[in-house]
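Here's a structure for you.
Missing here is one protein chain; the remaining ones are kept as they sit in the complex.
Chain IDs A and B follow the sequence of writing; residue 1 opens each chain.
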Amino acid sequence: MTIDHHAPPPPSGPVSWDKDFAHRLLADMVRIRRMEEKSAELYGAGQIRGFLHLYIGEEAVAVGALHALAAADNVVATYREHGHALVRGLLMASIMAEMFGKSCGCARGRGGSMHLFDAKTRLFGGNAIVGGGLPLATGLGLAAKMRGEDRITACFFGDGAVAEGAFHESLNLAALWKLPVLFCCENNLFGMGTAIERAESQTDLCVKAASYDMPARRVDGMDIVAVHAAMQQAVQCVRAGQGPAFVEFQTYRFRAHSMFDAELYRQKAEVEEWKARGPIHTFSARLKAEGKLTEEEFLSLDAAACAEVAAAVAYAEAGLWEPVEDLLKDVHTP
Amino acid sequence: MTRRLSYREAMREAMHEALAGDPRVFLMGEDVGRYGGTYAFSKGFLEEFGPERIRDTPLSELGFVGAGIGAALGGMRPIVEVMTVNFSLLALDQIVNSAALFRHMSGGQFSVPLVIRMTTGAGRQLAAQHSHSLEGWYAHIPGIRVLAPATVEDARGMLAPALADPDPVVIFEHAGLFNVEGELADDCKVDISSAKVRREGRDVAIITYGGSLPKALAAAETLAGESIEAEVIDLRVLRPLDTATIAAAVAKCHRVVVVDENWKSGGLAAEVVARIMEHAFFELDAPVARVCSEEVPIPYARHLEEAALPQPEKIVAAVKGLLG
Partner (left out) sequence: MIEFKLPSLGADMDEGTLLEWKVGVGDTVKKGQVVAVVDTSKAAVDVECWQEGSVGELLAEVGQKMPVGTVMAKLLEPGETAETIVGTPRVLPAGRAGATAAAPPPRRMISPAARKHAQEKGVDLDKVTGSGPHGAVTLEDVEHAAAGLAPPAAVLPAADKAGEMRRAIAAAMARSKREIPHYYVAEDIPLVKALAWLQAGNAKRPMAERLLPAVLLFKAVAVALKRYPELNGYWRDGGFVPAERINLGVAISLRQGGLIAPALLNADAKPLTQLMQELTDLVRRTRAGSLRSSEMSEATITVTNLGDQGSQAVFGVIYPPQVALVGFGRVTERPWAENGELKALPMVTASLSADHRVSDGHRGALFLRELADLLQRPEDLDR
């Protein structure tokens, strides 16, 4: 299969969701977008340091997919996980504080942008070794199965992870043992700066997953309606105990891999083409066309997101640094 | 009351006890089930506990070690058997980047109550790729506890506290010890935090662990014949190191030989020596000596392999070199 970097036509068509649900998901995408724009600004100002991988452009995947999960389910994510954490239910303030490195951050300032964790919402990281989350998700699935729990594990990873041995070992194990794991591949066409066709002999990722004898499906990751539907179907299948499933979300990252990126590896025109398919404005347009959203409503939810961001930044700025005397805390359980 | 059993039997008993006593415990690894364990540690377990809890894995060290970590996060108490330390390199990412880091990186939210067991060491003519002693690498990593049972008592007793530890524990079992027999007290209980004096002495302290312990004790016997009384310290726990016991032995004997099967450069012996410099420098009466593996991949030919490894004669010579 050859990969076409040209964007397909923008998502369109009717949205069958009720207005409340549609507004909730739209609001989540806007919240992610505003939070990340602010993060970029604060990074430039030196208040957020380390690596900062922004999710801008890919919002429909996390929002559409995570809204198909139950609270008891496990989520394993990558280093591009601000959006997943937010949608999963973490307070934006605790995410922002974590990026500031403050002790009121969701990992007490130990993890930063790439390592957001939350036991309450069962978010098992923030894993920054590409592919590293897949074996963990497999094991979380194994535990749930052995304990007879009604709990599936959704594992997010990028197209880059597909080249790792961990991908193949995990899919094999999960399928062999019929584990309740949902492998969610966010294919944004680049593993850092390497285009997928320059990294994979087989660019049809579903073929790879299907070779491990599990259902595998590709969906337009810019279309939140399609994402949600595909995810719901996969969740149902996994929850039914039929073993793991694989969903590939075709998406695109609008900004650099991390903050520091000259983007020599792709054409600006290509980026602009994908931006035209941006998940927020295309979804808004579809809702407006159906009379399920007004401009005032959009501005209002955008204003709410901006206010949430401002409050989160204020919280993070006011947060305390963990005392250096506590440096060695939590290496081991006391 | 005491009874006599082998290291292998002790290990098997310890696992049996753990499996029978806690439904969260399960054993996972290559050929632990139908084959009965590469070293017959789990013979008969499959029939007794079933395939869910005695889980044969494909040859996917990264995958199944990572799955063990995930299962521990999900509420189980896995014992993951990696056939040998040599193959654990394929799983190193999961052990170092996930198991060891999760608790700290998550701000204390996620502990990983996992036990990973593996065979280590040379001495059986298995050549370079099957003869590594890399426990020093693991001992380098904050967030994991590293154990090296060298006696029947520790083989029998270390697993239970390791499983009770809420954080990851890696156990290194030296292949040269499996047939060693010893007396075991019926009420044997051991800790997984301290080093132990295996032989009292006053002239020199030989600090060692694992497969080198019997060699150190043999050397001490030889030295005793020449009126040199060597104290032998078994480190037992390679991380965190029991610095107090090390320092006490230095204060008592003033001369030290550190014996381990790692290579010298950046090895565990180097760490022990550094601790001595930091904590017992003014007790030293001679430079600390090391008997480690020669800086060479372990060769196949018997005489060359023997020459590459620490041997009692080398330990004796090192001790004599310290006594002017």
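The rule we apply is simple: contacts are C-beta pairs under 8 Å (C-beta built on N, C-alpha and C of every residue); 3 or more make two chains touch, one makes a residue touch a chain.
This structure is a prediction, so every number in the text was calculated from the model and none was measured.
The shown chains contacted by the absent chain are A, B, with contact judged over the whole complex. The residue from A:Glu41, A:Asp150, A:Asp213 or A:Glu317 that touches the chain not shown here is A:Glu41.
Checked against the hidden chain, the listed residues B:Pro58, B:Pro142 or B:Gly321 yield one contact partner: B:Gly321.
By the touch definition given at the top, chain B reaches the unshown chain through residues 226-228, 254, 281-287, 320-324. Where chain A meets the missing chain, the touching residues are 37, 40-41, 43-46, 49-51, 258-262, 264.
Keep this in mind: only the chains that are shown with their structure count from here on.
Contact residues on chain B toward chain A in their complex (touch as defined above): 26, 52-53, 55, 57-58, 60, 62-76, 78, 93-94, 97-98, 102-111, 142-143, 145, 165-167. Residues 74, 105-111, 115, 117-119, 124-127, 129, 132, 134-144, 146-147, 153, 165-166, 169-170, 172-173, 176-177, 329-333 of chain A are the ones touching chain B in the complex.
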